[in-house]
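Every protein chain of the complex appears in place save one, which is left out.
Order of writing sets the labels: A, B and C. Residues in every chain begin at 1.
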Amino acid sequence: MRSTIYRIIEPSKKKNGASHYFDIFIIILILLNVLAIILESEESLRTIYRPVFRQFEIFSVIVFSIEYLLRVWTATEKVKYSRPIIGRLRFMTTPIALIDLFAILPFYLPFIGIDLRFLRIMRLFRVFRILKMARYSKAFDLIQKVLKEKKEELVITLGLISIILVIISTLMYYVERDAQPEHFSSISKSIWWGIVTLTTVGYGDIYPITRLGKFLGGIITLMSVGLIALPSGIIASGYTEQILERKRKRN
Amino acid sequence: MRSTIYRIIEPSKKKNGASHYFDIFIIILILLNVLAIILESEESLRTIYRPVFRQFEIFSVIVFSIEYLLRVWTATEKVKYSRPIIGRLRFMTTPIALIDLFAILPFYLPFIGIDLRFLRIMRLFRVFRILKMARYSKAFDLIQKVLKEKKEELVITLGLISIILVIISTLMYYVERDAQPEHFSSISKSIWWGIVTLTTVGYGDIYPITRLGKFLGGIITLMSVGLIALPSGIIASGYTEQILERKRKRN
Amino acid sequence: MRSTIYRIIEPSKKKNGASHYFDIFIIILILLNVLAIILESEESLRTIYRPVFRQFEIFSVIVFSIEYLLRVWTATEKVKYSRPIIGRLRFMTTPIALIDLFAILPFYLPFIGIDLRFLRIMRLFRVFRILKMARYSKAFDLIQKVLKEKKEELVITLGLISIILVIISTLMYYVERDAQPEHFSSISKSIWWGIVTLTTVGYGDIYPITRLGKFLGGIITLMSVGLIALPSGIIASGYTEQILERKRKRN
Partner (left out) sequence: MRSTIYRIIEPSKKKNGASHYFDIFIIILILLNVLAIILESEESLRTIYRPVFRQFEIFSVIVFSIEYLLRVWTATEKVKYSRPIIGRLRFMTTPIALIDLFAILPFYLPFIGIDLRFLRIMRLFRVFRILKMARYSKAFDLIQKVLKEKKEELVITLGLISIILVIISTLMYYVERDAQPEHFSSISKSIWWGIVTLTTVGYGDIYPITRLGKFLGGIITLMSVGLIALPSGIIASGYTEQILERKRKRN
């Protein structure tokens, strides 16, 4: 029986059967929970539909709790968690199981006097479960593979961007602090300018106003076009590489 | 005779002949309609040139109506719509025929007492007809093929961006709502911030002002550089793939 | 002698000799003219250094005039302009010769009573001459080749972006015009919003404020990430194609 339940609650490759419908049910319930969290944050809706939100929360937590308990119980079906107690404990400390636990815990804690409603946001992270369910999709596999293969390049690019960010932000701090003491009052504030500029977001809450600051900022911004092009180029070549690899295997 | 008209009103591959000139005439009329809609929205022009706009509208609707009736009448020339009544009805329910119908309907409805002038915007969608006429262009074929082949990857990227969007927006809502209750009053407002930031538009109508919010927002924005690079990389590799494919076939 | 002068004033492949130094001299003079136009627009500098700017202008126009006359005179050295009068007239009507003429004309016209100082901006277009001089550079050749080969795709992408731009701007006009009659007073103003948003510039002078407008704008903005990725992908694949082509030829 445990093995049957295990097969049902595990994400399924097949497009039908109990396991497939269970997957769809959980995905829809997660998405409805996300929607409920978004809608509940609206003052007007929260006031009127408080009981509906509460009942839906109780229903969801019960389903998620049962699902969590079943997952822990059936964890021993997997070879690496096969030992009854230590195996289940090791399963419970995996990131995905911890997210599932944190998604239900905030509901129970108030009963024992602890208020961690703040942790309700953990329920949001359950949406990553959807990605896990979609892991058999060829396209998602490819994206993951490309990002994994290019991880080192992307991290180094991020490092390079960070180094340049700190240097130009410090320069801009020294240039602008006298003209705009309220905006460039510290290097960390200047780094906020740097991030907003390098990523080309450009909110407009903070920008250089002195002649030298604009000159420096202009050159930096022009250069940043090349910098920001790096990740795009890396990912594009990663895809091309995967495609060539696939072609080579087929021949 | 029906087959002659059919050949004329269908988009033509040849660069001359009645069918080609008919295509050009319809394209110009559609573009002039788009221009008329844009210009008519200007208060000053609408007041002065009202009769001109009205007469041009009457002329256009008459032409489009005749064209529509001819298309319905000649639809039976195509094998899949060859049955006189059911075939024509099936043709009339295709998206492209519905757009054509909605483009002319709002003009006639007021005569029978229904005012759906709001539907006039449908006339705008006729510009997609231009793309249909340009479908023989090799370049447009290629773009379509790349987007079609990479549809799955692009949809999953959009899904990934959406998931991350909801999570960071919810986090930012909890971080900023006390400092800026007017801007971050609900998660849906925070999602507006998230979209404007992740896509690097950055209007500047809403942005974090607290220290923690800026820290979180800064990290998210830096990360988003990689996220936004995904579609660009996917499309680039799609093109490369098509080119390699074409090369392979030629050899 | 005409052939010697021709060889000197034509852009040179060699890295030394009279022709090379003449090229460098003209490039520096063009750049100094650009700098002069930029500096002269500064109120303070214009007032103080008016004579300097004037003298430099006279000097430049004399040099450019002599160069222009020499070019016209030696044009017959090229096979396609070899006929003394018609050949030279045909040379004078080429875009590059017209730019050269318009760059010097505004200086002479006031003497015969016509004031076209507005045309002085033409002198700015002479900077394109620098690109012409750099045409032997392998890298510039490659960029030109890629842009030329992908022209059709890029134009169609621009067409696609324009069609989508007009449709979403018209929709946004209907959605926002009641809430912000000062900003969305006509479709052409809404198109300004559309361009600033689709290209992710986001000045923040105009953006949706209604719930429906933000919802629509948010979806459009997310979609636009893929749209804006098109040119980047097209150019990337164009480069890859050229590199593969070059490799193939070498083997």
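Here, contacts are C-beta pairs under 8 Å (C-beta built on N, C-alpha and C of every residue); 3 or more make two chains touch, one makes a residue touch a chain.
Owing to the predicted nature of the structure, the values given are computational and were not obtained by experimental measurement.
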| item | value |
| --- | --- |
| Contact residue for the chain not shown (choose from A:Ser41, A:Thr74 or A:Thr157) | A:Thr157 |
| Omitted-chain contact residue, chosen from C:Ile24, C:Ile38 or C:Ile219 | C:Ile38 |
| Residue of C:Val52, C:Ile195 or C:Ile219 in touch with the missing chain, whole complex considered | C:Ile195 |
| Full-complex contact with the absent chain, from B:Pro106, B:Gly194, B:Gly213 or B:Gly233 | B:Gly233 |
| Sole contact to the chain not displayed, among C:Ile161, C:Ile187 or C:Ile220 | C:Ile161 |
| Residue numbers in subunit B that touch the chain omitted from display | 200-204, 232-233, 236, 240 |
| Subunit A, residues in touch with the chain not shown (by the definition above) | 152-153, 155-157, 159-160, 163, 166-167, 170-171, 173-174, 185-188, 191, 197, 200-204, 207, 214, 218, 221-222, 224-226, 229-230, 232-234, 236-237, 240-241, 244 |
| On subunit C, residues whose C-beta touches the chain left out of the figure | 34, 37-38, 41-43, 118, 121, 124-125, 127-128, 130-131, 134, 137-140, 142-143, 146, 154, 158, 161-162, 191-192, 195-196, 199-205, 228, 231-240, 242-244, 247 |
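Quick note on the criterion: only the chains that are shown with their structure count from here on.
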| item | value |
| --- | --- |
| Superposing rotation of subunit B relative to subunit C, computed on C-alpha atoms, to nearest 5° | 90 |
| Most central chain, judged by mean C-alpha position against the global CA mean | B |
| Gap in Å, rounded to a whole number, between the CA centres of subunit C and subunit B | 30 |
| Whole-Å separation of chain centres (CA-atom averages), subunit A against subunit C | 43 |
| Subunit A: positions in contact with at least two other chains | 200-204, 232-233, 236, 240 |
